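Certain chains of the assembly are absent from this excerpt, and the rest are unmoved.
Chain naming follows the written order as A, B and C, and within any one chain the residues start at number 1.
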């Protein structure tokens, strides 16, 4: 089994990139791989708790919680997140808050890194 | 180096992939990138299909867009998310999202 | 008492980004805008698909199974159902090899409107006649 780390930068709810990252993480975790997700840039907003799931918007919070229950580690860039007005107390539980070096440290021990940049 | 490059758009503004040598490349078509596996613009297939024999397209993203497996170019292997995980770990040494 | 015509030009594909998707839902909202306007005032969007934009309304989409969301095909059908004028660029249909029967209709929902396949020149004319042009 391997270690997959994904950096997710664009998007959040409504973005195909975000959906892709969460689905791939789920599939990899289901196969027994270790998965880490780093949110930076606009994607950090996806750590906000109490997302309402509407049928015109893709799955966010619910899926993220399931991933963490499967053992996936999820961390958001603290600076990006607070600059968007989201405080730690408003975050989905168990999401880690850290600086960019968290991502690099996970890269260090990864077999594969998928950096989803774009925009 | 066996680098798997993820292409998530049909029209792209970056030329990095075009410039890389094909011999050690694979291409994974996801999101709107799956149109490369199907469309023949002005009767001409996407240049990506000739770049490498290691081509994959994500079934969920074909399905979302109303594209059936029969429409997909025969050289492209259709994988679902679970299959894609194996491609990432077994078919490539590293992966990158264009 | 005035009608304001708007040209909604969808030039990007659906799903990856959200903006082109929101073009359809914003057009649909023309039905309820009256609640915020004076009596007799209306806003009439014409929804035009050009370039990659027209890829996003093909028949047979299923976004619910993989991603839990409504498809853009369904939004396009809803647009027909509420009598919006929907146009698709003829030259782009030909360029991408998309045939008329790959475009959705909303017959099953009882809609009378059909998607209009028109040359780009006509879409330019729609932009010309509209008071406002919105690209998505």
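Definition applied: a residue touches a chain if its C-beta (ideal position, glycine included) is under 8 Å from a C-beta of that chain, and two chains touch if they have at least 3 such contacts.
This structure is a prediction, so every number in the text was calculated from the model and none was measured.
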Field: Formula of the whole complex, where the shown chains each stand for all their copies
entry: A x2, B x2, C x2
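What we mean here is this: only the chains that are shown with their structure count from here on.
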Pair joined by the larger number of C-beta contacts - B-C, A-C: B-C
- line: Taking each chain's centre as the mean of its CA atoms, chain A sits from chain B at a distance in Å of 24
Rounded Å distance between chain B and chain C, as computed from the means of their C-alpha atoms: 29
- request: Can you check how far apart chain A and chain C are, centre to centre, with Cα atoms defining each centre and the answer in Å?
  value: 33
- line: Touching two or more other chains in chain C are residues 15-16, 66-67
- prompt: Taking each residue of chain B in turn, which ones touch at least two of the other chains?
  reply: 8, 31-32, 60
Message: Give the list of chain A residues in touch with chain B in this complex.
response: 2, 4, 16-17, 20, 23-24, 26-28, 30-31, 33, 111-118
- request: Please give the residue numbers of chain A that touch chain C in the complex, ascending.
  value: 14-17, 19, 23, 53, 55-59
Task: Show which residues of chain C lie in contact with chain A when the two form their complex.
output: 15-18, 21, 25, 66-70
